[in-house]
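The structure's right below; bear with me while I get my questions together.
Note that this complex is displayed minus one protein chain, with the remaining chains in position.
Right after this comes chain A.
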Amino acid sequence: MVKTFSASSSRLSRRQFLVNSAAAGGSLVLGFSLPVDGSAAAAAETFSPNAFIRVSRDGQVTLIMPYVEMGQGTYTSIPMLIAEELEVELGQIRLEHAPPDEKLYYNPLLGVQATGNSNAMRGAWKPLREAGAAARLMLIEAAAKRWGVDASSCHAKAGKVIHASGKTLSYGELVGDAARLTPPKAISLKTPDRFTLIGTSAKRLDLPGKVNGTALFGIDARPSGLKIATLAQSPVPGGRVKRVDDTAAKAIKGVRQIVRLDDAVAVVADHMGAAEKGLDALKIEWDDGSHAALTSEEVYRQLEQAVQGRGAVAQDVGGAEKAMASAAVRVTASYRLPFLAHATMEPMNCTAHVHDGVCELWLGTQAIARVQAAAAKTAGVPLEKVTVHNHLIGGGFGRRLETDGAVRAVQVAMQVDGPVKLIWTREEDIQHDLYRPSWVDRIEAGLDRDGRPLAWINRFAGSSVVARWLPPGFKDGIDPDSVDGAIDLSYAIPNVHVEYARVEPPGIQTGFWRSVGPSHNVFVTESFVDELAAAAKRDPLAYRRDLLAHNPKTRAVLDLAAEKSGWGTPLPQRWGRGVSLQKAFGSLLVQVAEVEVAKDGSVRVHRVVCAMDCGTVINPDTVEAQIQSGVMFGVTAALYGEITLNNGRVEQGNFDTYQMLRINEAPAIEVHLVSSTEPPGGMGEAGTSGIVPAIANAVFAATGKRLRQLPIDPALLKT
C-alpha cells in the first residue's frame, strides 16, 4: 500500500515538472529561478529543460536534488535515475541541493517538499527518469537539426549525441540550440533490459567527501562574522524562564552575549567551548508550568485508560466480536512501547542571520520549505525574504522533518548582530526531541480447533504525529501512519476489527521516527502472531506460512528467509530464532533473528537474515546498506531505547543514559533480495520495524518468556 497524503488540491501535476515555456536569448526561460551561478548572464549560458537538470556550455551537467541526502543514498540513486535516461555518466555530473520550492520539488507521495517515509525513490521513479529522457530527446533534436539529419538516426551516450555516421556533438555544444526547443510531449522510457545504470551497485557520489573531512553538514556552515551559541531550554515542556543570573557567564573569555527567550536562554560566544562554559555558569530559575509533575507512568495510565474504551475504527472485516465468541481458544495480550529519541549523530543546529528585513539560514533539513515558512513566521518577514542553504544531513531519521531547531536559531539571531550558529548540546538534543510516540495495545484473537485465527481485535492508543505535522492527513480519528502495519495484515484472518484512539501526551511533542507507524504496529502484530502460534503449539514460521496460502508473493519471501536462515536447524542452549514478516513502505520484508540470552538476562543478537521483495532494485549495494542500517537502528531500540519522564523532565541526557548499539554488539546481517521488475519499494526504514519483533520472538524461542514491553528488561530473562 502506498500512503498518500494530500495537503493541497492545487499541486502541480507531474507533467508540469517538464516546464514548457518560450525560448528567449539562447536559453530556456523557466517559470522559476534556479541558483544558476548567481547571475542572469550565466542563466543564458545553460540548458535547463526542467527543475532537475542544468547543462552549461562547458558541458557541465548539474542535477538539482529534490530529495535530501541523510545517509540513505538518494544523492546517488536519484542521479542514477536521471543519468540512465539523460545518457550521462555519474562521473560527469555535479549535484546541487534543491532550494525551497513546494511546487517544483514536492514529494508526490507526501504532497509537500520533504524527504521521509521511505518514499523518495517511489516518488522519483517515473518523473525523474522522464525528466532525464525529455532533456536527452531535446539534445538529440538539437543535434539532428544542426546536422540536417533525422533525429532517429542519432542517439546519445556519455554526454554526447552521436549520429549514425559517427560524428558527435557534446551536450555542452548543444546548449543554445536545445534551449530553443519545446520539451517533447511523448516520452517513452527505457525497458529494464536496456538499463545500464539502474540495478548496478554504482559507487556513492557523496562518499569521497565523507572520508576526508570535506563533506559539509549544516553544523559546518561558517558564514563570515559567525558567532557560536548554545542554549538551555526549559527542562519541563511549557515551562518559562523566571530569572537569569548571567554575571559569571558574561565574565568568561569569549562569551559575547546572553540571549533570553521566554522559554530558553542562549549564550553567544566566539566558539562553542566558551558558549558551553558560559551556559554552565548561568544560573537560571525556571517556572516549570503545568507539566511539572508529569511522569512516564502517567502517560501510560492515560493510554491504558484509552484502550479500555473505543477508538476510531481503522479496519472492520467480517464480524470479529461474534467470531470471537465462537472461538475454541482465546488469546489476549497487552503491549507497551516507550517514547524514543532520534539521537542523530549531528546534534540539532542551525545558523541564522537576520538583518534588514531578510533572514538567511544554513542547516541540514529534510523539509526545507517548512523551514523557510517557519523562519519567515518567526522573523516576521515575507517568505521570499528567507534564504535557506541546505546541507548534507548528519542523521535525519525524521528528526530533521521538524523546524524547531531553525526557529530557535532565528529567535536567537533576531537579537544578535551578525550570523549566529546555534548548536544544541547532546543533552538538549535528547531532552528536547519530538519523540516517537509511546503506545499501548490491547489485542485479542480467537482460534479455531486447529489453531487458525478466526477473529482478531486490536485496540491501541497513542499520539498521531500526522495530526500535528500534516493536519489534513488526520481524518475521522485516523491517519494512515498511525495504523500502518496494524491493518490489512498479510495473513488470512476472516474477522478483523482494529481501533485507534488518539491520545496526545500532556506537553510532550511527538515526531516521525525511523519506521514511523510500523515501528509500533509491526512489533505488536508480529509478536502477537507469534503468541498465536505458541497457543496453537505450532512452529511460528510454519504457522505464518499456512496463513499465507492465498498470498504466494509474500510466501516466497518467507520461504527464502527460512531457507537462508537455516530455520529449524539446532542452536545452542539459550539461543533462539525469531521471525517477523512485514508489508510496509511498498516492500515485503521477512527477518530472522538469532539471539542468545545470557544467564544474567542480557540479550545478544548474533545474526540477522533478511529476505526482501522491494520491487526494482535501483542500487543493490545501497539496499543492502539500508537494511544493515535499519537493523542496527532497530536492535538499538529493542535493547536500549527508552525516554522516560519524571517531574516533567526527560531522565536521559547523553549516550551514557540513552545508549546506542556499538560495534562490539553488532550482529552479522545477511540480505537476500527477490528479483522483481515492479516499481521500487521503500528501503530506508523497513529493516527497523521488522527486526524488533524478530528479536522478541527469538527471545521467546530461547527462554519461553514473552516480551510485551520494550526495551528488553534483562531482569525478566535472568535465570
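Here, contacts are C-beta pairs under 8 Å (C-beta built on N, C-alpha and C of every residue); 3 or more make two chains touch, one makes a residue touch a chain; residues count from 1.
Just so it is clear, contacts and distances are computed from a predicted model.
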| item | value |
| --- | --- |
| From "Cytochrome c-type protein", "Periplasmic nitrate reductase, electron transfer subunit", "Isoquinoline 1-oxidoreductase, alpha subunit" or "ABC transporter ATP-binding protein", the hidden chain's UniProt protein name | "Isoquinoline 1-oxidoreductase, alpha subunit" |
| Residue among A:134, A:219 or A:236 touching the omitted chain | A:219 |
| Sole contact to the chain not displayed, among A:51, A:140 or A:392 | A:392 |
| Residues belonging to chain A that touch the chain removed from view | 70-73, 203-204, 206-217, 219-220, 222, 228, 252-254, 270-274, 276-277, 343-347, 392-397, 423, 425-426, 621, 625, 628-633, 636, 654-656, 660-664, 666, 668-669 |
